[in-house]
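Shown here: the complex without one of its protein chains, the others still in place.
Our next item is chain A:
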């Protein structure tokens, strides 16, 4: 459980468009790494490249390597399906499976992988929902459709679904951007707990959120319109927010642009 990620010289493309250039950074195990930066700077693209979701989009291309505890997920012969089993993902918009009940949503990853043992599924359901701080709210209606929950609950259901398969790393793509402050707080608390067991990478537009939840922060920027996004700097969250080494970071954080 909980592995580190080493990203080396990552270049990402959509067809001819060079989206992200030369990203090199380390994500530590059992910690939260936040990606911040203006819209279109490629932070979500980098995040999606970490579990090979980038290549789902037709015409996309990846150069460089992503090492999961030293193992390159882009090495030839590596099955992207297995990579995604070890590196889970939570999306910007809650996307529970509409045809499945709350219970089936949570164990969807296991069930679709062929796990049939009822007792084990039952255990995983409860453990994951407890892990996502949702158990008390839904334990009496596990057979109801997941689509009937509120937005914040749906997002926590998606987190439960992601941790049910016990990934080594959890990627979160702006998980709170569609939620109200109370649900946001619930998820931030959850992130603080999850990092005891998981390596977490979170993309966020909310700088206070990055400051609250993360241990290290990476700032991405677009040097100019039409040019690929770049990693400006990465460092301890406290240092990035109080005393960044780059001018651009300071400008972004103090709200002078972006």
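The rule is short, and it goes like this: contacts are C-beta pairs under 8 Å (C-beta built on N, C-alpha and C of every residue); 3 or more make two chains touch, one makes a residue touch a chain; residues count from 1.
Simple rule for what comes next: contacts and distances are computed from a predicted model.
K.L.:
I want to check something: the complex is missing a chain, and I'd like its UniProt protein name from "Acetyl-CoA carboxylase biotin carboxyl carrier protein subunit", "NADH dehydrogenase subunit L", "Sarcosine oxidase subunit alpha" or "Phosphate transport system permease protein PstA".
P.N.:
From the choices "Acetyl-CoA carboxylase biotin carboxyl carrier protein subunit", "NADH dehydrogenase subunit L", "Sarcosine oxidase subunit alpha" or "Phosphate transport system permease protein PstA", the unshown chain carries the UniProt name "Phosphate transport system permease protein PstA".
K.L.:
Would you mind spotting which of A:165, A:187 or A:203 touches the chain that isn't drawn?
P.N.:
The single option touching the absent chain is A:165.
K.L.:
Touching the left-out chain: which of A:53, A:132, A:176 or A:218?
P.N.:
A:53
K.L.:
Write down which of A:4, A:85, A:127 or A:205 is the residue touching the left-out chain.
P.N.:
Here the residue in touch with the unshown chain is A:85.
K.L.:
Which residue among A:38, A:64 or A:145 touches the omitted chain?
P.N.:
The single option touching the absent chain is A:145.
K.L.:
On chain A, where is the contact patch with the chain that was removed from view?
P.N.:
51, 53, 56, 58, 81-86, 88-89, 91, 93, 95-99, 108-109, 112-113, 144-145, 147-148, 158, 161-162, 165
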